[in-house]
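Partial view: only certain chains, each at its native spot in the assembly.
In this document, chain identifiers A, B and C correspond to the written order of the chains, with residue numbering beginning at 1 in each.
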Amino acid sequence: MSRKQHESESRLERGTRVLSEIDGVAGENVVSSLADIAPDFARYVIEFPFGDIYSRPGLDLRAREVATVAALTALGNAAPQLKVHIEAGLNVGLTREEITEVIMQMAVYAGFPAALNGLFAAKEVFACRDAANEPSGQEHAA
Amino acid sequence: MSRKQHESESRLERGTRVLSEIDGVAGENVVSSLADIAPDFARYVIEFPFGDIYSRPGLDLRAREVATVAALTALGNAAPQLKVHIEAGLNVGLTREEITEVIMQMAVYAGFPAALNGLFAAKEVFACRDAANEPSGQEHAA
Amino acid sequence: MSRKQHESESRLERGTRVLSEIDGVAGENVVSSLADIAPDFARYVIEFPFGDIYSRPGLDLRAREVATVAALTALGNAAPQLKVHIEAGLNVGLTREEITEVIMQMAVYAGFPAALNGLFAAKEVFACRDAANEPSGQEHAA
């Protein structure tokens, strides 16, 4: 519902809103890490991917994160961003099992090493969450 | 339902069944095109991707095709297989709009040329289907 | 001069203006080819790459086209877009020799096949221009 495109909202506002729904902490980290070298790019990262693309109504966020985890696993050269989107996938309601299935499937399209390295990235993200979420270890504890 | 793993079924039988649900014609084309050069590989193409991976219960076929269309668009070097899976996505219930959204999103992760070439592939597949499905042009005409 | 960011201009207006300076025909072709499948993406293609990036003052258009021809040659999976940017490079003042040098250099970073395929793309673009510009064959005939 919150992805609805409010008429009065700027792309930056919309992007910030959608990104915070997906992964607010990662978004803030990217913005702050770019502040001293390419502050405009921090804005672009929010405006185009999140203000323009992820906020479009034609595909739900779960499917969008399936697509992104698949692509980043297959490309195999952007480990930090893959971890952010494994986290994001969990945030928008994908289960660990679903994310693991997406990554395993990439063995078919990008080879076993890409899938293995994707699984090791997922294992790291899951372990971090378990450490942070103790004692429950559940993504969406009631 | 038909993806359920029957105990008595071989991987080849299961893969053939799942592949025929996704895209029987494309599957038969691959098998026949490999018959004179690598017949064992035709079997592997059915057994591992479809008998092992796509038939797993942890992710539905719609999400699997989202993942595959995303990865093949992002990799950008397998146009024939991308077209097969755009077709397959329609076959398992994705709408043209959803497939178009997945491909557009790849501009974020693999650049605009990859997304553009993916959209042109989709345009070709959609046009073929329209030509074949006249006069209705609908994916799932009643 | 025309890349200056006019305050009152929208991103789409600015992008259209910059794109027409670089390669108006190619821009129009992309927009019209996307009209029936992804019209919003046609707008994004103008807004982000040309309205946001190419219009930035920190790097001149000749250097921007050097960068783009280099990247597309190295990636090796986007031949149509490489040709557009070889054309664009000539339009913004690069010589055929400079473009050829950029492409040859990619042998070092992406291998000889990528450089060879880039040179063959350049050869095609140059031949098209020669055919169109007869009898002069000069990029910037007075």
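Keep this in mind: contacts are C-beta pairs under 8 Å (C-beta built on N, C-alpha and C of every residue); 3 or more make two chains touch, one makes a residue touch a chain.
From a predicted model like this one, the values you see are computed outputs, not experimental measurements.
S.K.: Every chain here is the same sequence and 3 are shown, so how many copies does the full assembly contain in this file?
M.R.: My count of identical chains over the entire file-defined complex is 6.
Assume only the chains that are shown with their structure count from here on.
S.K.: Which chain's mean C-alpha position is the greatest distance from chain B's?
M.R.: Here the answer is chain C, farthest from chain B.
S.K.: Using Cα averages as centroids, what's the distance between chain A and chain B in whole Å?
M.R.: 24
S.K.: How big is the gap, in whole Å, between where the Cα atoms of chain B centre and where those of chain C centre?
M.R.: It comes to 33 Å between the two C-alpha centres.
S.K.: Using the touch rule from the top of the page, what residues of chain B touch 2 or more other chains?
M.R.: 75, 100, 104, 107
S.K.: Where on chain A does chain C make contact in their complex?
M.R.: 40, 44, 48, 52, 56
S.K.: Taking the complex as given, what residues does chain B use to touch chain A?
M.R.: For chain B paired with chain A, touching residues are 48-49, 53-54, 56, 58-59, 63-64, 66-75, 78, 81, 97-98, 100-102, 104-110.
S.K.: Looking at the complex, which residues from chain B come into contact with chain C?
M.R.: Answer in residue numbers: 75-77, 100, 103-104, 107, 111-117, 119-120, 122-123, 126.
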